[in-house]
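The structure appears right after this line, and notes come after that.
One chain of protein is taken out of this complex; the other chains stay put.
Now for subunit A:
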Amino acid sequence: MKTLDKLHQHGAGGVKAPSGATSPLSVSGLSVAYQKKPVLRDVTFEVNEGELIGVIGPNGAGKSTMMKAALGLIPSISGEVLVYGKPCSEQRRLIGYVPQRESVDWDFPTNALDVVLMGTYGRLGWIRRPGAKEKAEAMECLRKVGMADYADRQISQLSGGQQQRVFLARALVQNAKLYFMDEPFAGVDAATEKAIITLLQELKKNGKTVIVVHHDLATVQQYFDSVLLLNVELKGFGPTSRVFTQDMLQHTYGGRLAFLDHTIAAGATEAHGGVSL
């Protein structure tokens, strides 16, 4: 437990941004309750700029809830969220968001380009419609996710992975500094997984901070700089090499993960040897 606390403090205190004013995301004491029981209790952490951060935890641990509450999409019962030192509501332009793919009905009368254009609405104001400039930007983002050929395609005719990439392109066109992605790797094909990870690397290279809800333990070490372990409470936060350990995962998941040893070993080889699944 001692090491856990130390790690926790290390993450929460932050090495590079002790003031909190410059951190892309600083969350303190965030709690959310849907019915009687809190689904998220007193979560405090502060992320470093330019990192890829994986949010890990068992089903029902409140990973999506934490993300939505941090974004102000659902009400929290306590806590403060600062984005670059200011409340989230004042920093909308700096935030990009990729919701879960299943959260929308894809049989909506629109095409891929049009969905990506929705990412430009934030800077268009109330009345103005997206014009030639926005369309060019949206096409560029579709190209980045390898979907340029599908711009005119009705969205229900896209595969799950392609739909996910359209959502990513929509977040890209927001041109934000801090990105929230809710399970972007869920149920996608290998090509899409590769496209997403290339994109994440590029975002990181450009100094963006990306927070990703993730469930595949085997790829955590390979993908993320920092890991946030969550199970209703914050179970650990810090650099992947220090937090993504057998002990910490056991602590997060309870005794339910017998295969952890194997997973971490495999993940480590993968990260070092570059063997893809």
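General remarks:
In this section, a residue touches a chain if its C-beta (ideal position, glycine included) is under 8 Å from a C-beta of that chain, and two chains touch if they have at least 3 such contacts; residues count from 1.
We adopt the following convention: contacts and distances are computed from a predicted model.
The UniProt record for the undisplayed chain lists the protein name "Manganese transport system membrane protein MntC", from the options "Zn-dependent hydrolase", "Glutamyl-tRNA(Gln) amidotransferase subunit A", "Sn-glycerol-3-phosphate ABC transporter permease UgpA" or "Manganese transport system membrane protein MntC".
Across A:T110, A:S159, A:T198 or A:Q246, the single residue that touches the chain missing here is A:T110. Considering the full assembly, A:G72 is the residue among A:G72, A:G85 or A:G160 that touches the omitted chain. Only one residue from A:Y97, A:Y150, A:F185 or A:Y223 touches the chain missing from this view: A:Y97. Seen from subunit A, the chain kept out of the figure touches residues 68, 71-73, 89, 92, 95, 97, 99, 103-105, 108-111, 115, 118, 121-122, 124, 126-127, 129-130, 154, 170, 180.
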